[in-house]
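Structure first, commentary second.
All protein chains but one are shown in place.
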Amino acid sequence: MRIQLINPNTCKGMTDKIALCAEHIALPTTRITACSPLHGPETIECARDEVLASSGLLEVIRECEQEESKPDGYIVACFGDPALDAVKELTKAPVIGIAQAAFHTASLVANRFAVVTTLARTIPTAEHLLQRYSLAERCCAIRAIELPVMALEQTDHATFKQLLAACQQTLQHDGAEAIVLGCAGMSDLVSDLQSELGVPVIDGVTAAVSMVESLHRLSLSTSKISTYAPPPTKPFTGRYQHWSNTAGKED
Amino acid sequence: MRIQLINPNTCKGMTDKIALCAEHIALPTTRITACSPLHGPETIECARDEVLASSGLLEVIRECEQEESKPDGYIVACFGDPALDAVKELTKAPVIGIAQAAFHTASLVANRFAVVTTLARTIPTAEHLLQRYSLAERCCAIRAIELPVMALEQTDHATFKQLLAACQQTLQHDGAEAIVLGCAGMSDLVSDLQSELGVPVIDGVTAAVSMVESLHRLSLSTSKISTYAPPPTKPFTGRYQHWSNTAGKED
Amino acid sequence: MRIQLINPNTCKGMTDKIALCAEHIALPTTRITACSPLHGPETIECARDEVLASSGLLEVIRECEQEESKPDGYIVACFGDPALDAVKELTKAPVIGIAQAAFHTASLVANRFAVVTTLARTIPTAEHLLQRYSLAERCCAIRAIELPVMALEQTDHATFKQLLAACQQTLQHDGAEAIVLGCAGMSDLVSDLQSELGVPVIDGVTAAVSMVESLHRLSLSTSKISTYAPPPTKPFTGRYQHWSNTAGKED
Amino acid sequence: MRIQLINPNTCKGMTDKIALCAEHIALPTTRITACSPLHGPETIECARDEVLASSGLLEVIRECEQEESKPDGYIVACFGDPALDAVKELTKAPVIGIAQAAFHTASLVANRFAVVTTLARTIPTAEHLLQRYSLAERCCAIRAIELPVMALEQTDHATFKQLLAACQQTLQHDGAEAIVLGCAGMSDLVSDLQSELGVPVIDGVTAAVSMVESLHRLSLSTSKISTYAPPPTKPFTGRYQHWSNTAGKED
Amino acid sequence: MRIQLINPNTCKGMTDKIALCAEHIALPTTRITACSPLHGPETIECARDEVLASSGLLEVIRECEQEESKPDGYIVACFGDPALDAVKELTKAPVIGIAQAAFHTASLVANRFAVVTTLARTIPTAEHLLQRYSLAERCCAIRAIELPVMALEQTDHATFKQLLAACQQTLQHDGAEAIVLGCAGMSDLVSDLQSELGVPVIDGVTAAVSMVESLHRLSLSTSKISTYAPPPTKPFTGRYQHWSNTAGKED
Partner (left out) sequence: MRIQLINPNTCKGMTDKIALCAEHIALPTTRITACSPLHGPETIECARDEVLASSGLLEVIRECEQEESKPDGYIVACFGDPALDAVKELTKAPVIGIAQAAFHTASLVANRFAVVTTLARTIPTAEHLLQRYSLAERCCAIRAIELPVMALEQTDHATFKQLLAACQQTLQHDGAEAIVLGCAGMSDLVSDLQSELGVPVIDGVTAAVSMVESLHRLSLSTSKISTYAPPPTKPFTGRYQHWSNTAGKED
């Protein structure tokens, strides 16, 4: 099968890193194709970034769906799971967001998990996603290390130590039994952290790969009868005019 | 004061209708300026539409904030409250979404309220907003009349009867004590519906106007210390490149 | 319009202070008439006080409703929102409690707010109101400064400092982004606190004034079809005998 | 031990009926003394009634607490549990409301229970109590037979049939496994209903008697360290002036 | 009446201690018969112990139900309330678990209670029970003293001090107003703790005794129409083969 991995951040370094992690975990029969949108912010760290990344993300999906051999599944590889509902409307293939993947996976290996993320201002986003997926009760804490996403591009020893310290604090003080890493840019650190901590450390990217593979193998995909039905065809103006021609559900 | 009313749908007829309703209720000292984005879908009826409307909506806010005499408050006039968090990041002025306005106002005049909306596929969106604003318990039902948004542009007697019937059903069967109209395009029907039904009928547009006026008078605006702090300055690519120059919070 | 502001505490100094705050914020077309009950406790600081204040409060409403030109709206100006449901039964005009007003207003300007109140023993009351209005999730903390209500009558610099310190603590430790003042007697301090803190500080009295004005302007009032229907006429004994003659809903 | 049973309704017939049911179930070592307030509504059917009954109820407690041999426990015998928190403040003896007693008892004998009550307008009151006691999830339905409380004074065969039918409907359609009777005036019907229905039928009055007896025997009473601490001494005006002299917690 | 008290731990010393506490509180007309299973762990401190204790517990119930004069009520005297639903299926008599008894009783005497338990690893079990009984909101904290259950067999002064300290901490820091003791082995300490602390201290064993007595007197027992209906007759293999002959509900 082919999984299209989309990094909604336009930062190429991060896309490459994520792709590598995904390929590393993928089954031999899986082909990972990774990309980021042409249009949008270098990194996603606030609601504005998420909005401006989302429309570029939909353009990617639109183009993939017009390819002759479409992807068999999609991964949205930003921890805010931006535009996830919209992506589900645009394709019949299974779609997974990395926060969704991480929260569900953590729930399978721990009674309570904690999220360790980049900036404190993204904490409400994580809280809203936990509420959306109805897994809020399983998460006992969200801690931020107050490093911007770009700082994870060159993760030196100091960054690793900072991340490790936040994980240790949440295990000791919050009752966490597993750690969810709250940024796709942390994917390369998961193995070292798990060795140091001795508890499950979950990275959304690799968790999402195995989930899409599983759904594909189980012949399961997003239900199209209601919430995620194909969108109606309608006129668009300005820079989205080309969406007017997108085949959808006739009125 | 000046309230900038933004209809995220690009359909001009709806913008005009909403503006009229807003002006009708506004205080004499309030000036309503209404517009819709240059880029985006004619109407918003699904998650794809919401995503593609949102970036156009942010462009409007960006331009308003660069004006010499900025608006004193903003209203996002689509019942999905698209991009509300992002708008709050981009301005110091108070910002209200019409679903938010309607849910809070209904909570003041009824123990339980119902929402009557257009298409059934938008029900999960309303449910998620109720959950986000934590008012889900106050809403006893969401009923859809299964008419597309555009059908509200020429509301004839048949449309009115259909809407009225849905309201009556929810009062009789769901224990509703007030009705929230789930689409900005229904704003002109609120008074007739209230007369017929004898219970409060809440339209988000007019409710939002009085809320922004109130916040302004109370010298209250969105807290900027955490969730809605100004976004960091960063590089954007492609059609959002001009956002790179937007002054924000320095890293 | 005329708003009847009722301070359920019989302490006249507080009534005068509240009335002044209300008049200061009211629209030019609004007339505030303020009073407190003839019967009841000087201040409301526990459930006993609330019960004994409530029947005096209803007497006030009963008399107002028998006036030739009734009030166009009511405000119950004690942070426990005593007897709010009963007041709503007795009038067709909109009714707002100041805790209700403050919680809803805070929800519009912050993701999470905190309440700073007088005595710790009133914290459960605030918690129950938050649960009743279903806004508990939006409130991240309730802190008490352990000063009795009467101490707020002569707010010297020490009281202000104490209040300020509690606000600063909740901003730093509880993740609060806005402050709700948990006592009508704090109404005169809101502006100074907001200047010092740099985040929205919400006083229920002024918030309630603008809410009643808004509901009036929107032609919205309490739904009378179920929970808040006029009470049935029935016999009363003893000191409440005069209520037997109150016109209500015939059986 | 002596249990003071207070019927907050001033209707003497109901007090007598309740007292009889209470005496019937009480242990040989328990003495039931029953009364109703001097001041207040004949029956409690809405929030206004509850407020006006509550201050008369507190007068009863105040007098009991000044007796030389105080009661060893109190029961508030109206299904709205009026003024329960205030009563708990005024005495060191255990205090039970009949709705509280019924909900907790039903939770011990059924996975899900239903409430069958008098008027539909009292349903929100029951819902709020369930929420307050945090037992809302255990209650699957509240059904009203739309008979005023006074109609239960002369329960003929027709009333019984109506009540029985409502119980049967909730067992068949709502998944209820036990029935809570939502009015003290139904206490005499519990045994016949249980025989007919074959499921537990819970009356709050008798449940409350055994609860107060149990707490007494277990040497347990309301915690007085915080929420229910004795109220502070303070001035009262008008018809509540005598409360100024009530010994309380010194400031 | 006869109450069968079953200590699911096979430790005889604990059974004797619990029986003594139960007899001490029981009415003169109540006969306590106490036992523990023949098969199972000495103490219950984890999920494995609970599972292996549960089948032995069911054997006890099975034998009791085959006696000529069956018990009139059952108490499962381990704070994890093991196999409670299964026990309810096997008898028409009322059944109470001691955690259930303690949580409900604490809710009657305090706004918020805390649980003080043995090992930290049992905290999730207590949390799940609170969630099951839907009383989680009433519990403000669960603290563990990190002593194994067997250490409570010879409670010296040091153990008492340790327990007392944990109680004092929860009263001071967690807002608890009453204490629930989280292990049947603490039953003999309840009176001394209550004297020292000055707040209600609840032991599930004695609370359960008075609850079963109350249900018996109120002619109430587990509803048998759905969740707790008698189990169907069916084949069992191996060491449970004798259960094949247990009369149940015919298919």
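Read from first to last, the chains carry the letters A, B, C, D and E; within each, the first residue is number 1.
Everything below uses one rule, namely that a contact is a pair of C-beta atoms (placed from the backbone, for glycine too) under 8 Å apart; a residue touches a chain by one contact, two chains touch by 3 or more.
Source: prediction; values computed, not measured.
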Hidden-chain contact residue, picked from the options A:I6, A:A110 or A:L181: A:A110
Touch with the omitted chain, as defined above, among A:I6, A:A53, A:A77 or A:I96: A:I96
Interface with the undisplayed chain - residues on chain A: 25, 27, 94, 96, 100, 104-105, 107-112, 133-138, 171, 175, 177-178, 191, 194, 198-200, 202, 206-207, 210-211, 213-215, 217-228
Chain E residues that touch the omitted chain in the full complex: 10, 37-43, 45-52, 54-56, 58, 83, 85-86, 88-90, 120-121, 124, 128, 131-132, 148, 226-227, 229, 231-232, 234-240, 243, 251
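Quick note on the criterion: only the chains that are shown with their structure count from here on.
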Chain pair repeating A-B, as identified from D-E, B-C or C-D when over half of the contact pairs by residue number coincide: C-D
Chain A and chain D, separation of their C-alpha mean positions in angstrom: 53
For chain C paired with chain E, centre-to-centre distance based on mean C-alpha positions, whole Å: 45
Interchain centroid distance [CA atoms averaged], chain C/chain D, Å: 28
Junction residues of chain A, two or more chains touched: 124
